[in-house]
Structures are given as structure tokens and as C-alpha cells.
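Removed: one protein chain of the complex. Kept in place: all other protein chains.
By letter and in written order, the chains are A, B and C; residue numbering begins at 1 in each of them.
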Amino acid sequence: MKKLINDPADVVKDALLGIEAAHADRVRVDHTNKIIYRKDAPRQGKVGLISGGGSGHEPMHGGFVGLGMLDAACAGEVFTSPVPDQMMEATKGVDGGAGVLHIVKNYTGDVMNFEMAAEMAEADAGTEVKAVVTDDDVAVQDSLYTAGRRGVGVTVLLEKLVGAAAEEGRSLSEVADLAKKINDSGRSMGMALTSCTVPAAGKPTFELADNEMEVGIGIHGEPGRTRLPLAPAKDIAALLLDPILSDLPYGQGDSVIAFVNGMGGTPLIELYVMYNEVNQLHSKAGITVARSLVGDYITSLEMAGCSVTLLKVDDELVRLWDAPVNTPGLRWGA
Amino acid sequence: MKKLINDPADVVKDALLGIEAAHADRVRVDHTNKIIYRKDAPRQGKVGLISGGGSGHEPMHGGFVGLGMLDAACAGEVFTSPVPDQMMEATKGVDGGAGVLHIVKNYTGDVMNFEMAAEMAEADAGTEVKAVVTDDDVAVQDSLYTAGRRGVGVTVLLEKLVGAAAEEGRSLSEVADLAKKINDSGRSMGMALTSCTVPAAGKPTFELADNEMEVGIGIHGEPGRTRLPLAPAKDIAALLLDPILSDLPYGQGDSVIAFVNGMGGTPLIELYVMYNEVNQLHSKAGITVARSLVGDYITSLEMAGCSVTLLKVDDELVRLWDAPVNTPGLRWGA
Amino acid sequence: MGLSVDDLGSWVKLFADVVHENAAMLTELDAAIGDADHGINMERGMKAVAAAVNEGSFETADALLKKVGMTLVSTVGGASGPLYGTFFLRCGTALTSVDDIDAAAFGAALRAGVEGLVARGKPELGDKTMYDAWAPALDAYDAAVSGGSSLAQALRAAADAAAQGRDATIPMVARKGRASYLGERSAGHQDPGATSTTLLVEAAASTLG
Partner (left out) sequence: MGLSVDDLGSWVKLFADVVHENAAMLTELDAAIGDADHGINMERGMKAVAAAVNEGSFETADALLKKVGMTLVSTVGGASGPLYGTFFLRCGTALTSVDDIDAAAFGAALRAGVEGLVARGKPELGDKTMYDAWAPALDAYDAAVSGGSSLAQALRAAADAAAQGRDATIPMVARKGRASYLGERSAGHQDPGATSTTLLVEAAASTLG
């Protein structure tokens, strides 16, 4: 295992110290509870937005704390959902009297821990809590009898858009409804060229031959739905985009935010090559790209690979997207 | 070789198409000459800033084109300096009557090609051209009889700071003097956990065992000055920072911009772990960190590793750092 | 006279040791169809539990087991944290003011714990989860007790049934938890949670008898 770390057991602790030191102007960190707070949280009268999940997905979620996005993020161990105590603490810490929205990615662990936290927070402090669960990964067949789809790329876009809405002073139910609408309008699909190594595990989660790739992966180094021969960027773009387009579906005349995300180990030059391919498929499909995002935003440690996310947008969502945001991981207009 | 590309020969071309598609709001691309222009270039009365170099260092330089930073960037083949024709074309394209500054990293190829371009541009269009050559890499012994030190991390900070100065309407000689001052106030050092693969070469430039690291590397996948056993982040931080601190030197009471840069394949969580270690060494040395930058800004394809750059700053430089910048790779205040 | 607080304490501590010894194996199993952390998670949690049990002194069985549950909820995270945590919390609640913990009372507590776990995770038989080890274990336990077996014999029967349930997860296509994302590819792998659950019941059989 080759990583820039100290003791594998200290990765999350050390990274939180680094985030605090690098971004003290915007965030403060509760190291006991592993919570990254917006420096001026709680904001009176503003709906508090918290998210959280396993670590190893940086900049998500801690890098999205700040003006126009999250009020707090709970950091779990690598790829392991945080515990209810953290989420309850964060919920209380960002409650400005207007209630708190939990942004939860649809993984059994995240959902159950956030549920317990909400029960505790409501019992304990009487804070009104609503939750939105993101489940945008088309690689997973959806069904009533399964854990359902994973929450992936849409989570990033949702945190930005809902953050802008909360900044405008909308009510908890308005913000929650918007979050639901956004989740329902977005779809994603990812692939990997390499596996990744959980520090505490010390070796790659799976092995891939030099001529293979995993398609339909999540963000935890899990193997994907299928293993295919390595292909050119053009074919990979189609492999990721086709199931997305047919799922919602998206088509002629739709306007979208197009998001090509790196999994952590893939350099930007390759992401731009992918974006070009994806963009040409949009044009073919008659889809208008209103806004785009290219880079590492929701990662899986040092995994090489990428994911594509499409979010159908109307003028209101585009306006919320353009609203000022000032976080370590996403910043404009401020 | 596992990369998200099509034909290795088309990587630069395809990436430029992707950059153009993703950032059409801020840049335009001359595909014939492989030049990324600020959309509104040339700006009348403003000193034009151009840089360029081999590709594979993204977001540098193309990602730094825009308000408050570069007016144009020339993209060479992967790790190969662009040719004079490109630089001459870009020089003419950004000349708003106030002259043009060439920001050149100190590599024999870059220096010679930019020299030829300047000669051609002055002969051809009578554009006044000045050049600043960055050479901040302390891994290389400096000497009159050698190629001298490499230009690395300081180049990124310099492009931002000088960009802000040019935006203020300063003259070419003022801008060039500032650039020189910045280069003289900055030092860098880098290390690698893995090599990288030049697409056209198809295999890693060097091989590293699982328990080895290269220290004193540049940004072209070159082997470094020394090969050492893999070490914890804490020791690596000292290995990189000590030669920097003693070189300028930096010490008690100095104020700096601290920049921890990822080489392309290292995930953000590890860069924050490194930043924490570097930051603790600053405190020990009595150095004040005025501003910080953590992320992948000057990369070496998918190489895993990092570099540390310290730039001594006064109030004026901090003010220029905080000035608005709006480029695909660096953005705030706009 | 039935189970004492110390008996239950040693059960939990043995489980902590066994999890420690098998952490790598549990993580391996999770690497194949999950995210390579089940052993790491359980080890982190049970280490905290062992510490809490050693430090604190507990008057009653329910106080002890509730402490175990709370500790797991607060330290494990992931899917196994709320599931194992809820299991021990409900176990404890079921034993509140039970002063003679005989075979029947302990069986009722186990069932209450598993019902809590099911309420949280909504697993069904055949979903390829820890529940596929728990369900047969509880049934075997109750059958043994109603057949007149001792607590020791009933726990032995439960442990064997849990192991069979664990093995039965191998061919299953997961419908819950991370493994479900793999679809057909999840078949042919043993479920990590069913494996740790079998270790827990095994630990009971070898300490509580």
C-alpha cells in the first residue's frame, strides 16, 4: 500500500486536521465528533443542511461545507457511514430554528445511522429534521425488495443547489421538496480502471487485469456490475451515458447540468477527454448542456476511473446553480 | 497502459476539445495552434500574459486562462514544450498594445522555444515581449554550468499573482519585475509514490518497488534525485520542507503562501494529511501561513505523489492573491 | 440459577476476542461483495465494547447489554453498527427486571434482539444478510428448549444452525446491503455479516452453558 499517510488508523483524524488548517477561514472542525462545521453555523432562521458518510470521497462532504452549500458534514471512517452520535451532534450544531435537512446517500449503513440520529435529535432537542435520500446510480437495478440504487454524483449537485435554496431563506419543507425533485431529475453511472486500497485493509479491494475495466461501480471500491475489456474513451462514454439517457429518460430538448467526475486517481487531462466524448453524445441526443462540472468531486480514494451524472434542469435550478458558493471544494461568485 | 483516452496520438487534441466544451463561457480554443485563449482576449491596454508547456500538467496552464490570470496558454505534446509558432501566434493574439509577458518554466526546451518565439514575434509584429523564467525546484543543485533549477509549483502562484497585477493595468516592466520578485521568493520540492506513463510511450517512465519512493522529482515523470524507502507522511513532509526552508531561507516571522500540490494520482484525503504535517512544521519554524492552496494544480499525468511550495509574501502579494480570479482551475471573488 | 451478569460479560468479551482474531477474514469476505471493512468495523466496535465492559461495573444484565448496544451504535457505523447495536439494545430491554435468566428467558431476549435488527434493516430470509444466520439459529434454539434441552444444548444447536445458515448464504444473490449492488455477481460468496453473527452465537455456546 503506497499512500501519503501516517498510521492507517489516523487517516481520517489527520485529514481533518489538514482541512481545518487549510480552510480555517471558512470551516471549523469538531475533532471529537469528526464534524466539519461552516464557520458561522448555526445561521439563525436558515434551514441547516448536513450530510456525511464514510471518508475517502473527498472533497465530498467536508469540502462542501460553507456559504451556499452545507452547514456541517460528518466524517465516518474510510467507506464507513458515520455514527448517529455524530449526526445528532451536527444536527443540533446547525439548527438555527428553521429545522435541519439530512442529505443521505442511499446505502444501508448511511440510511440506518441517519435514521437513528434523527430519532435521537428529535427526542433530545426537539429539532425538526427532514431527510432526503439520494439514489441516482443507474448501474443498480431498482426494486422494492432490494437496498435500491446507490447515491452517487447527484449528491454533489444536490448539495450545491439545495444549499443555494436554503441560503435564500426557504422553509424546511420547501428545501426538502426541492431536494426530492433534484434527486428525481438526476442519474449517474461510473466505471473504474483500477481498484483502490482501504488504508486499514492494506490491499486493493479487487484486482483488475491490465486489459480490463469495471463498469457500474459505486464509490466504495466495490466491484462493479460487469467486467469488460478496456475500451477507448469514446466507447466508455457511450457505455456510461446510454443507460443514463434511457433511464430517466433524457432526450431532445432537455436541458441538463453535465458532470464528469474523476474517481480520485485519474488525471484531469483524461477527464477532459471523457467530457468531450460525453458532450458529443449530448449533441447527438439533442440535449442542451446548461452548465457543466469536470473534476474530482466524489471520489473513491485513489481509484482510477470516472462517473457521469446528468441532472435535468429548469431555469430555477440553473439560477440556484449560479448562486454564490464558497466552500473548499466548490467556489464561485464569492 | 490504462487511461481514459482514444488514440494516444489524439490525447492533447481531445482534451482541448473537452476544455473548450466545458468552459466555453470563459475560454476559446485555437485547435490548429493548440492555444487556449481567454474569451475576451486581447484586452486593450492590458499586458498580455501567456504561458505554455508540455501537456500532462493539467490544470496548468490551460486551466489558468481567464480573468485575473493568463490571457493564453500554448499546449505542447505530452511533456514536450510547444513550438515557437504557437507561442508567436498566442503572443500576437493577446497583444492589447501594452506588450506581452511570457511565463516560462525553466526547462531547456521551453526556454529555447519561447526565445525563438519572442524573436519571431518582435521581428514579425513588433510586439514588445518580456519573459520571466521560473526556477523554484530546490531538488536541483543550481549552477552557472548546468541547465539550472526546474520551474515547478511557484509557476502556478506566479500566474495568479501576476495575473492580478496585469488586471490592475500595470505596465509590462512592472509586471515583469513583479514576476521576477515572486520567482525569487518561492521554493518547491516534490516526491513520487509511482511513476507515470506518457501515452505515446505506453509504459511507465520508471519502475518503483512497493516499498520505495522517489524524492526530488520534477513534473515530467523524470526519476528524482534519490530513491528512498517509503516513509510516513510526517517524515515525507520534513524531507520536502527542510531543503526549502534552508534554501531561501525562510524562518521566524516570515509570512508565506503554503501550497501542497498533488501530482495527479494522489487523492485529496492524502493531500490534507500532508498539509497537516507541513503546517505543523511551519508552526515549529515560526512561519505564518497567510494563505494556503491544497489540490492538484501542476500535475505529472497520473503520478501519485505531491510537492510542497512556499512563497514568501508581503501585504501587496496577499492582496494580489485575494484579487478576483475566474479560470477553470482557480476561481474566487468572481 | 440462570445466567449471571458475569456470564454475559464473558460472552461479549469472548466475542470481542474472536472478532479480533477473525477481523482480516471478515474484511476479506466484505472485499469480495462489499467494501472491505466489515472486520475493521466489528473490531473497532468490539474493542470499545470490551473496554466498556471491563471498566464499568454492571448491576443487571439489561444494563450490561444496553451498554454493549449503545457502544456498538456509537463506534461501528456502517450497516453493522445499527444492526448489532439494536440487537444488543433490544436483548437488554427484554431482560429488564428478569432476575432468573433461564433458557427460555435468554431465548426470548435473543428473539427480541433479532426482531429489533429486522425492524431496522428489513431483511428477509434469503436476502444474503446476517439474518440468514440468525433466523435458523433462533428456531433451532427454541426447538431445543421446548424439547427439554438445557441452555448449553440449546446454544450448541443454535450455533450449528447459524453456521448452516451462514454457509447457505454462499449461493444466494444478495437483495440487501452493498452486496445487492453486484446482482448475480454476489452469488458464490459467503456473507460477512452472517459470518460474524455465527461467531457471536458460537461464542455464546462456548461461554454460556
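As a convention for this text, a residue touches a chain if its C-beta (ideal position, glycine included) is under 8 Å from a C-beta of that chain, and two chains touch if they have at least 3 such contacts.
Source: prediction; values computed, not measured.
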For the full complex, can you list every visible chain touched by the one that's not shown?
B
Selected from B:S51, B:S81 or B:T134 as touching the chain missing from the view
B:S81
Touching residue (missing chain; options B:V198, B:V294, B:L311 or B:V325):
B:V198
Provide the residue numbers of chain B that touch the chain removed from this figure.
54, 76-85, 107-109, 112-113, 115-116, 139-141, 143, 145-147, 150, 198, 200-201, 205-206, 218, 220-223, 225
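The rule we apply is simple: only the chains that are shown with their structure count from here on.
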Just by CA atoms, which chain is the most central one?
A
